[in-house]
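Below is one structure; the comments refer to it alone.
Only one protein chain is missing; all other protein chains are in place.
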Amino acid sequence: MSKEEKVLKKKSPRNAKWGYIFIIPFFAAYICCTLIPQLMTFYNSLFMNYRDGLTQVGPKFVGLQNFVKLFSPDNSGTIGILKYFGNTIILWLMGAIPQIVVAMLLAVFFTSYRLNIKGQQFFKTVIYMPNLIMASAFSMLFFTLFSPVGPVNQLLLGAGWVDKAVDFLNIKISVRVLISLMNFLMWFGNTTILLMAGIQGIDQSLFDAAMVDGASSTQTFFRVTLPLLRPILIYTVITAMIGGIQMFDVPQILTKGIGMPNRTSMTVVMYLNNYLTTSKNYGMAGAVSVVLFIISAALSLVVYSSLSRQYKKPARHRKY
Amino acid sequence: MKNNDQSEKARIHLLMLRILVYAILLFLTFLCLVFFYMLIINSSRSNAQLQAGFSALPQGNFIKNLKNAWTDASINIPRGMLNSFIIASSCAILTTYFSALTAYGIHIYDFKLKKPAFLFIMAVMMIPPQVSAVGFIQLMMKLKLTNNFLPLIVPSIAAPVVFFYMKQYMESVLPYEIVESARIDGAGEFRIFNQIVLPIMKPAIAVQMIFSFVQSWNNYFIPALLLDKAEMKTVPIMIAQLRSADYSKFDMGKVYMFILLAILPVLIVYLILSRFIIKGVTAGAVKG
Partner (left out) sequence: MKKKLTAILTASAMVAALCACGGSQPAATTAAPAETPAATEAPATEAPAAETEAAAETEAAETEAAAEESSEGKVFNIYAWNEEFKGFFEKYYKVPDGVTVNWIITPSDNGAYQQKLDEALLNQENAADDDKVDMFLAEADYILKYAGSDATQDITKIGVTDFSNTYNYTVQAASDANGVVKGVSFQCCPSALIYRRSIAEDVLGTSEPDEVQAKLDSWEKFNAVAADAKAKGYYMTPSFAETYRVFSNNCTTPWVDADNNLQFDPQIEAWMDQTDEFIKNGYTLTAGIWDDEKNAQMFADGKTMCFFGPAWYFNFCMGNAQDPEKGCSGDWAITEGPAAHFWGGTWLMAPAGTDNPTMLADIMNTFINDEEVCSALVENEAQFSNNQAVNAKFAADESYGNEFLGGQNDVAVFSAMTDNIVWENHTIYDQLLNEGLQNQMQEYYKGSVDKETALKNFYNYVNETYPAIVTPQ
């Protein structure tokens, strides 16, 4: 915000009170419903604490032992959590890059007066529809499609492109592509809508002015749309990143929770989930959460600060 | 002459562009609709037919599945839809209203904890929700809040991701001058928020309402652990219950039909709200 704004605000002390009043409901609800259980989990990372059947083991203080265990190589010399972070990042990039690029393109198409796309309502509805299917149902459909006796294989065999059914769910590349494709399909419509709402929020007179000044559509996009859209774009990138780092449901269901083949599609949260579901191993799960939290918080703050620094300059244009 | 040539060229250029754009849109439409087509096909097949694998054509059990699903003795679909609707719409309203309120509080006002509060929300946004789910359930059971919609609705007041969106949106569309001019006109702080800021935020609110509605509508795990009375159950619990059915009553056709039915209300909500995304701005914008 600009200097004048700050001066204005400092002049009215009642503002501070209202600031607190406005944010109190959020924090009250967050602390009660989410923060307390979360902190318990973090705290638990220092304890041995799990359920063995119906018997509770611990909590017994073990210091950083859970973290040591987390970063020790397993019997084949791999440090599990690093491998799963790697998988997660690859899967995320494979899905998120096309997702944001395509969504950006579509948002521009839809909001362009020049292109004046017919049947917009139809297209907008359709692209969001995959998001409405529950992830579990969506995976069921993917399973049927890509099973060794499924229609994709029937097509490939029928066309003579392969001599033998392809086992899509047991080949590293194809599993990763399928996961990314599902994530893309489920989320690109969502991102498009976010960006579109952002573009719609931009004062139309700015586009009109650019047009009068004879700017081409490319120029309009880079000089008007993009700078003004930057806050929403930052949001999109950061949430795509969070969504990516917390990626779980699609690979979990598609690979029956085992991240096949050879755990190359196992994500960090799937790993976390392994500790949590059966044995309620809050010790190890807490340790994974702490690592996950540190890494993703650091990443987000880096992305946020670098993107919003760039944004500061054109922001001055906002003062119409 | 030259002008004509140029405009002719531009027209061809535009035409090509349009063709390309429509081609892309049609391709994506196909990708998105294939799954709905499969869903409809599957909901027209009996359990035995489904076991046989994929089919490209409907198989005539649609009405039977619909009837079976709708009249299932132990699963009351209309009731489930009503329950889901109450929870999802409450969540959608609370989430968007309070996130916007919080974002506004942090965006417009200056106070000591402003920056820490913002950083706090940014940081907790990253914590995976699994981490708190089990603790939350235990807490709610201790408080005897099972079979109650409140534990499913109240937490939606605090949605860090929605807050972040609102905050970013305000940064791009809400000039401080609007607020200040309203203050000079003597409007109270809440009135400014409700009557001036909210209308400007309409597209953002509509977007997040849709998303939180869908999210809440499809939410399974926590409701399944908190709601066990038949008349309180939501749609995803009912679908899961159909899938838990014993082998003699197990009917995937019914499950697919139920999934299809479950999508309809969300689609309607989406169609209604998506109008606001288009129209919202022009109605509420105030020039700075």
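Letters A and B mark the chains in the order given here, with residues in each chain numbered from 1 onward.
Quick note on the criterion: a contact is a pair of C-beta atoms (placed from the backbone, for glycine too) under 8 Å apart; a residue touches a chain by one contact, two chains touch by 3 or more.
The shown structure was predicted, so the numbers you read here are calculated from the model rather than taken from an experiment.
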Among A:P25, A:P59 or A:G150, the residue in touch with the chain that has been omitted: A:G150
Sole residue of A:G19, A:G80, A:P231 or A:G286 that reaches the chain not shown, by the stated touch rule: A:G80
Residue touching the undisplayed chain, where the options are B:R79, B:R183 or B:R243: B:R243
Residues of subunit B (touch criterion as defined above) contacting the omitted chain: 47-54, 74, 128-130, 133, 137-138, 141, 159, 161-162, 211-212, 214-215, 218-222, 224-225, 228, 230, 236-237, 240-241, 243-250, 252, 255
Contact set of subunit A toward the excluded chain (per top definition): 50-55, 57, 74-76, 80, 131, 134-136, 139-140, 143-144, 147-150, 167, 170-172, 186-187, 190, 239-240, 242-243, 246-250, 252-254, 256-258, 260-263, 269, 271, 273-275, 277-279, 281, 283-284
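Keep in mind that, in the parts below, only the chains that are shown with their structure count from here on.
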Intercentroid distance (Cα basis), subunit B paired with subunit A, Å: 16
Of subunit B, residues touching subunit A in the complex: 14, 17-18, 21-22, 24-25, 28-29, 31-33, 35-36, 38-39, 42, 53-54, 56, 98-99, 101-102, 104-106, 108-114, 117, 121-136, 139, 151, 154-155, 157-158, 160-161, 163-165, 168-169, 171-173, 175-176, 180, 189, 193, 203-204, 206-207, 210-211, 214, 218, 220, 236, 239, 256, 259, 262-263, 266-267, 270-271, 274, 277-278, 280-282, 285, 287-288
Residues on subunit A engaged by subunit B in the complex (per definition of touch): 1, 5-6, 8-10, 15-16, 18-23, 25-30, 33-38, 40-41, 102, 105-106, 109, 114-115, 117, 121, 123-135, 137-138, 141, 144-145, 147, 149-151, 154, 185, 188-190, 193-194, 196-198, 200-205, 228-232, 234-235, 238-239, 242, 245-246, 248, 269, 272-273, 276, 280, 285-286, 289, 292-293, 296-297, 300-301, 304, 318-320
